[in-house]
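The structure appears below as structure tokens.
Only one protein chain is missing; all other protein chains are in place.
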Amino acid sequence: MITSNDIWVIGDKQIKYDLALLSKAHSMAEVCAGKVFAVMLYETDPDYCIRAGADEVYLLQGLEKIADDAAIAHALASLLRENRPGTVLFQATVRGRAIAPAVAALLSTGLTADCIDLKMEESGLLLQKRPALGDSIIAEIVCDKLRPQMATVRPGVLEDPTFQEKRTGKVSIIPIEINALVTKTGFMPAQSSELLSEAKIIIAGGVGIGSREGFEYLREIALQIGGCVGASRAAVDAGYAPYTWQIGQTGIAVKPNLYIAVGISGAVHHLVGMNASDYIVAINRDAKAPILQYADYAIVGEWRHILEQWFLSYQERKVCI
Amino acid sequence: MKCNAFMNDMVRSELEDIVGVEHVSTRESDKITYGVDYFWISRMWADKGQRPPQADYILHPGTAQEISKILKVANYYKIPVHTWGGGSGSQGGALPMAGGIILDMKRMNKLIEFDEESRTITAETGMIFQQLEWLANEHGYSTMHIPSCLTCGTIGGALAHRGIGIMSTKYGKIDDMCINMEIVLPNGDIMNTLPVPKHAAGPDLNQIFIGSEGTLGIITKATFKLFEQPENRQFRGFMFPNMTAGLSAGRDIMQKLKPSILRLYDEAETISIIKKIIGVEKKGSFMNLALEGDKRIVDIEMEIVRDIVAKYDGEDMGFEYGEKWYENRITFFYPGNIMEIPQMFGTMDTVADFKNIEKIYWAMKNAIESNFPGVRFIAHCSHWYEWGTMIYDRFIMDNPPQDPEEAIRLHNQIWNTGVRAAMENGGVINDHHGIGLKLSRLMKEQYGPAMQVLEGLKKTLDPNGIMNPYKLGL
Amino acid sequence: MNIIVCIKLVPSVMNLTMDQEYVMQRDRVVQVINPADEAALEAALRLKGNGSVTVITMGKPSGDDELRSLLARGVDRAVLITDKAFAGADTYATARTLSVAVNSLGNNLEDFDLILCGRRAIDGETGQVPPELAILLKLPFVTNITKINFNQGKIVCSRRLEEGIEELELGTPAILSLCEYSYPLRLATILGLQKARRMQIITLSREMLGLKKEECGLKGSPTRVRRITGQPQGIRNVTIAKNIDEGIARLSELIAEVPL
Partner (left out) sequence: MMSQNSKKHTEACRFCWMCRHLCPVGLTTGREVNTPRAKALLLSMVDRGEKFDKDIAQAMYECVLCGSCTNDCVTGFDPTIFIREARTMAAVEDLLPKAVEEIITNISNTGNIYGVQKPKYTGTAAKAEVLLYIGEVAACKQPTLVTAIMSLLKKADIPFTVLEEEPASATFLGDLIGFVEEVRIQAKDCANAINTSGAKTVVVLDSYEATTMKQRYPEWNCTINADVVTATSFIAGLIEEGKLVPKKITGEVTYHDDSRLARDLDEHEPVRNIIKAMGLNLQEMFLNRRMAKCCGSELLKAYAPELAALTAEGRWEDVNRTTADTLVVVSPQVMNVMGAKVPSAKQIKDLYVLLDQAC
């Protein structure tokens, strides 16, 4: 069987991103005259997948509790070997970024990590764009000799899914049996206040905050205004804030509507994690700190004084309303 | 087997007897350190992992009397003596090319007198110039000698090669600022120049020793003028259609006024500067000027400058660039900003009268660019006189030969070509970096029959030729 | 336990600076051990007991000093895989070369119980090599680990996911990739540095590994960079508050504008 120009999307847990990826796959499939297959690793309503752009949906059963990524990869690889699609796309989630390379290795093909944009050529060749070297350059990557061509796609970079109400498609349920070598013995969910990646307002502190107590204060303010608190690597290294708060190249990349950088000097590795924010405010006592160049608005002065003054006025206003 | 037997140690104990055991060093670490100064060749040599030229004894004298005794011993044994200040000279003037003694002056760094009435300051010459400037600043004054090597070089170093600061156009060169000096002559006699320089008691002896680069004696003490800090300093940038217009305007300004800073950039350098200021490329010749002093006077002077500039089609570019330049005037010299090995580079620094200066600029540019492919030439005029100006012309080669000896040959050819082009057109080979080892071979060409005056002085004062051999053509 | 740790030398992010035009200066960047690999190495040093820790890296021959500094921290053996033919390798070609190297070490010397890696390198940021290597060596793997223990012949580890922390168990041999900072790497000891001076770094070339030219480097890579484009560095046109009161007023406006 010859490789087709079909696009397979492996859906993993976050339906919102999976549907966006299916819509993207649909528009790309139109370019290269292929079909879109959704392979869902979790239980979901296949109808959504079809309306978002899937021509066929495979619901894999029995994987919900499986923590052995290699085993899942083996299952996927055999499915892919049977069907020989031209393109396979994964979410660049922690699990997606573990399963995808295993699948790629099983199929002896190439994989591009963490793409921020994809473009299909008529020939069926996929242009995969990903940032590198601290987001300062964008590399365009192709896998021109082997198939399938594979990529993981950064969640949240694609446009929201477009639904076509009257689309129909085939749905197959495939039970999978797995002999897992890795077993899950427990799970501790993350706290919601730490969901930096989803926040609309982020107040982030740097070493300028000076203490753990200072970060507690930032968090209090963030909670009051419905935002999240983040930290620069230097602040995390100094022990002022936990690692889960770290924003930057080695932490989380964020893009809130409003980013308030407090006492952050603006090291490159921090900037690359936040400069996609809609609006950036810098509060810093050093008028020459690099962060100012990357901000839309800056207030020069002692952060504590500024935030305390602001908070007073904020509370007054609240009372008035 | 060592064949010099124990003579080394005999001399060493004699020297230790003069300055104290702790102030004589034959440590290897010292020998390496004193073999590398700011001269491109010595740096390139070290970069290639080659041992530098080495002294045998490194001495740290504490007084002029000690220096006197050292020179007597050196004369007896005919040991070369190389005086070392900050070692920041770019001409190799302090390198111990002939072995023997390095006399590091930096322990002689005491303030001797601050005379508010005459507004002068006197210090030992081993003091780093920045320290002298800070001592002046403590009292609200300035020496107004602000070279890029302010923090690197010593007072003695500035005098020895006739240094200059960025404010020279108003306040003068080091030779205009120095009032009197104490000098140890090669035979060990300690002499003073006359208390004040302006007299009719024969020639001014200061001017024989300033610029003598340690070949005629060792300057141990000096007195300088102090200036009040200006009440007001105003910067202004102007863009001229070309270098010719800029030079004419500069000449006109100099013949009417005394700006403290006047810098005119050639078209090659202008392009990069202008791009930094306004973000787009624009051709022409850029002038950065500062006037300073009493605000009422400065305001009027600035009006006159504007009138002159208009005459030569200059365009007013505002004050921001000048202020930023002043703030960052030395940041260029820090690693990462400045030209670095393995690049080959040099600053030719030619001075001439207005009649010849432009001709010299083109002659040098053409000579270098046409003879040496891969060598860039950029220039500006940064120190002005009523009668002329100097060209701070730099050549840069990004990929010089790997072999150190071949690199030295090419380096010297470039210098010969550039400097000869200057001399042929009426220029003088150096304005303020000095001669040192770098240009020593060209001194006879420059001076002609006049060289016998310098040679005569050398023969009389230093008959054994122990003072900084191979330097200054002496 | 005998452990292999795969490390990569990367340009130090902490040292990246910008020039006056806010363009990143790369010439002053130095190579350091990838932070996540440091964590893997420290975990290995803590777990090894009476066993050994072998470090493998693929890179330029100039990595010698950096490897020696690892020997000084208690690493028993350092292997540098270096060859011009390895240049330009993508993750798959890298994993293939590493897998051959691991196999060659396993045959010649003692067998290993565990291979530890960093979860991703700060330059490429793919994190793909550990799973690919696991498949090529036919081993189970777990990525994104923040904690490892060894308990009655089983590996007990914590894995960080977006939604929380998973507790997992698996047997040996296996490949695990660790999160940066989960195990801060110890420094070198003086004694270790003295020992390291005399130790040999094992160098492996393509030929020694018996790899064909078309199996490694750019030639052996399924993916290929077709084009690289610069991206604006994100400089914005900043307005600086005239005074703190004005700043506070503007801050209030901005916060009020965000739809929550």
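Going in written order, the chains are labelled A, B and C, and every chain counts its residues from 1.
Criterion: contacts are C-beta pairs under 8 Å (C-beta built on N, C-alpha and C of every residue); 3 or more make two chains touch, one makes a residue touch a chain.
A quick note: this is a predicted structure, and the numbers were derived from the prediction, not measured.
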{"item": "Shown chains touched by the chain that is not drawn here", "value": "A, B, C"}
{"item": "Among B:76, B:333 or B:362, residue touching the chain not depicted", "value": "B:333"}
{"item": "Of C:192, C:217 or C:247, the residue in touch with the unshown chain", "value": "C:192"}
{"item": "Among B:49, B:202, B:373 or B:449, residue touching the chain not depicted", "value": "B:49"}
{"item": "Which residue of B:12, B:72, B:106 or B:394 touches the chain not shown here", "value": "B:106"}
{"item": "Residues of chain A in contact with the chain not shown", "value": "211-213, 237-239"}
{"item": "Hidden partner interface residues of chain C, rising order", "value": "12, 15, 17, 28, 30-32, 65-66, 68-69, 73, 184, 186-190, 192-194, 196-197"}
{"item": "Where the missing chain touches chain B, by residue", "value": "22, 25, 27-30, 32-34, 36, 38, 43, 46, 48-49, 51, 60, 84, 86-88, 104-109, 126, 128, 130-131, 134, 137-138, 149, 151-153, 330-331, 333-337, 340-341"}
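FYI, only the chains that are shown with their structure count from here on.
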{"item": "Chain whose mean Cα position lies farthest from chain B", "value": "A"}
{"item": "Chain closest to the middle [Cα centroid of all protein chains]", "value": "C"}
{"item": "Euclidean distance of C-alpha centroids - chain B vs chain C, Å", "value": "51"}
{"item": "Residue ranges of chain A touching chain C (in the complex, touch as defined)", "value": "13, 67-70, 73, 93-95, 97-102, 104-106, 108-114, 127, 131-146, 181-190, 197, 200-201, 225-226, 236, 243, 249-250, 257-258, 260, 267-269, 271, 275, 279-283, 287, 290, 292-301, 305-306, 309-310, 313-314, 317"}
{"item": "Of chain C, residues touching chain A in the complex", "value": "13-14, 16-18, 22, 24, 35, 90-92, 95, 122-132, 134-136, 139-144, 156, 159-171, 174, 180-181, 221-231, 233-241, 244-245, 247-252, 254-255, 257-260"}
